[in-house]
Each structure stands twice: as C-alpha cells, then as structure tokens.
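Structure provided below as structure tokens; questions to follow.
Apart from one protein chain that is not included, each protein chain of the complex appears where it belongs.
Labels run A, B and C following the written order; every chain starts at residue 1.
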Amino acid sequence: MAFQLQLDVKDQILIVTFCGELDHHAAAEARQPMEAFLSEGRFRHVILVLNRLDFIDSSGIGVILGRYKWLAARGGKLVICGMNAHVRKILDVSGIFKLIPAVNSVPDAMSLLEVFV
Amino acid sequence: MAFQLQLDVKDQILIVTFCGELDHHAAAEARQPMEAFLSEGRFRHVILVLNRLDFIDSSGIGVILGRYKWLAARGGKLVICGMNAHVRKILDVSGIFKLIPAVNSVPDAMSLLEVFV
Amino acid sequence: MTAIATVQNHIKFTFPAMSENESLARTVVAAFVMSLDPMLDELNDLKTAVSEAVTNAIIHGYDERNSGMIDLEAELDGRTVFIRITDYGRGIHDLWQARQPMYTSKPDLERPGMGFTMMEHLMDEVTVQSVAGRGTTIGLRKTISPVDMRWH
Partner (left out) sequence: MTAIATVQNHIKFTFPAMSENESLARTVVAAFVMSLDPMLDELNDLKTAVSEAVTNAIIHGYDERNSGMIDLEAELDGRTVFIRITDYGRGIHDLWQARQPMYTSKPDLERPGMGFTMMEHLMDEVTVQSVAGRGTTIGLRKTISPVDMRWH
C-alpha cells in the first residue's frame, strides 16, 4: 500500500522501480533518492519501472515530469516501462507519453537507450 | 471480504463452510440457509469449517451458539474445524469451546462424529 | 518506510445506523491505525471491538430501525489509539447489568450478550457513558506495540 522505491544500476543507466501508491504524500519519498543519485552525475539516463505501482495521481505525474525535465536539460533520456491499466490511464490523460516513451520491458528500454549511451 | 456460505453433504453429515467476514450484518446470511437445511430433518450433525473465515465478532458467536442449541435439542452434534488466529481468539474468549469441540480437519471431525451416526 | 514515532491524528466518521456500515466502520479504523504498523493481532482486536460497539448502537441504541446516525471518532496520541462510538438512541438504563457477561436484552435475536466482554478483553480500557433516552458513547483505548520491540 505505502510507497517504496528501488534503485538498480545497469550499463550506466539508473533503473528506478516504483512500488505501491504514489500520491502527494509519497512524492518526496520518490523524488529525494532519485535527485540524490542523479545529482552525483554518474547516470545520464533513467528507466522508470512502473509495473509494481498500484496507484498514481497528478502529484505522481509531477514527480515523473520533474525528473524528465531535469534529465532533458542535461541531455539525458527517461523511458517508462510496465504499467497496470489504472497507471496507464492516468499517464495517458496527463499527456506525458508525448514527452516520454513507454515500452513493455527493461530490455526493450535498454535497447531504446543504447543509441544514446 | 463479504460473507459467503458453502454447504456440502457427506455421510448424512452437513458440512458448512463460512468464508469472509461474519458480523451482525452477515448473520442472517449465515443463519437462514443452515436453518432451511436443518429443518428438513435430513441431517443430525453439522461440521462447521472456519478456515476461510477472516473475521468474527460476538454476533457471529451468536449464530454458532444458535445452531448448537437447535442441534443439541434434537440430539445432534456440532463440531468446529479449522480457524485462523483471530477467529480462534474470539471463540476462545466466548467460552464456546466448553460446549463445542474443535478439531483440525474435516476427516478428524468425521471420525469424532462417527460414533453418533 | 519509516514509522513515525509520534503521530497526532484525529478523525470523525459519521454514518447511518445500518448493518451494511459495520464493515465500513471496521475498515475506517483499520486504515486509520495503519500508520502505526500494528500487528495483525492488534488490528483484529481493534476491528472486533469497533464492530461490537457499532453493532450495539445499531441493534440496541436504534432498535434496528435503520435510522439515526452513529459518530465514530478516533484519535492517535503516540502509539495509543482512542476511539469513541456514539449513538443518539435509547441509552442504557442499567450500566452494571449491561456489562455482565452473557446478559442481553434481546435473546430472541440470538444475541449472546458478549459484546462488552469482547471489548473489555481486547482493549486496554473500555468506558461507557449513557443517558437513558439520549444515547450512548463507548470509549475504547489500546496502545499498539512498538515496531522495534517485536520478534521477527
């Protein structure tokens, strides 16, 4: 139910997995560890894995958009992968897919990012 | 979450399985089908299977005691089997085990009733 | 997830005295105490005690007329949960008798007369305030065990 975040590293790409419910209350818990890792400057690209995310609202969209803008300003890419029907619907309504590509799996996301690494 | 009841018959014994939450609201749903079956007079003994019961309170105890009294007045036996920790605790506090034997499984209950069939 | 040591939170939940709402009241209390990360056993104790008090308000306070409202207030002070369940129904004329194990004023409804016994057994404290013809308030108190004192 509550929010949890998992960070993994693969080929200089930061893989972030969101679990549970990402609302305004959880936004800080999602933002801070990502910011800390990214500001170190070791990673240019991020894959955001959402298949274990049960709930999101516009506050969660704000967290994703915020990371997207940060990365974009530094030439980094963000790729989203894996979503349940509710999360896909909310992301769809937000129009976020016009900015951020979504694929089915981490390997798909890796190959999408390969050209940029 | 809501309450559900399952009725099975084995060797002239009525096996009743309670599922979900047995509170005052669900009491009628638990009582009526059992009453209907028992008043037909085809069954003398009842095994009450509680391993799929998630919640019970004193209203649920009332349902069990009511069936116990009905059967006892007609020389019938009631045996309880299978309980989660919460259900066991509430039944324990109620003192119901002084009247109604509890065993681990339906076969155990069957052999307990064998002498009476 | 970090468990916050001292939480201050207090809610009020008002609902019609219908049996459909018994499970709703349990769910609200369970969700309310979730921030304390209670053990399953503690959670079930709270749900059962709330169920007893709410059921009594419906059956005895309002005589199952499906009218009248129930107020459920819950408060957290550190790891202690305070719950008050209030009905504005008939009230209890003999409090001492009402709290006796096995006493019920409605044996015809298969009431086992164990509601107060359950609440007292499962909670740290149970208080009853009642005025005949005006209504009843049941107070429940329980302290949830500290997370780091548990066996794993």
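Definition applied: a contact is a pair of C-beta atoms (placed from the backbone, for glycine too) under 8 Å apart; a residue touches a chain by one contact, two chains touch by 3 or more.
These numbers were taken from a predicted model, which means no experiment stands behind them.
Residue in contact with the omitted chain (choice from A:K10, A:H24 or A:R42): A:H24. Interface residues of chain C facing the missing partner chain: 7, 9-16, 18, 20-21, 23-24, 27-28, 31-32, 35. Touching the omitted chain from chain A are residues 1-2, 21, 23-25, 27, 31, 55-59, 61-63, 65-66, 85-86, 89-90, 93-94.
Simple rule for what comes next: only the chains that are shown with their structure count from here on.
The centroid of the Cα atoms in chain A and the matching centroid in chain B are 51 Å apart.
Mean C-alpha positions place chain A and chain C at a centre distance of 42 Å.
Multi-chain contact residues of chain A (touching two or more other chains): none found. For chain C, the set of residues that touch two or more other chains is empty.
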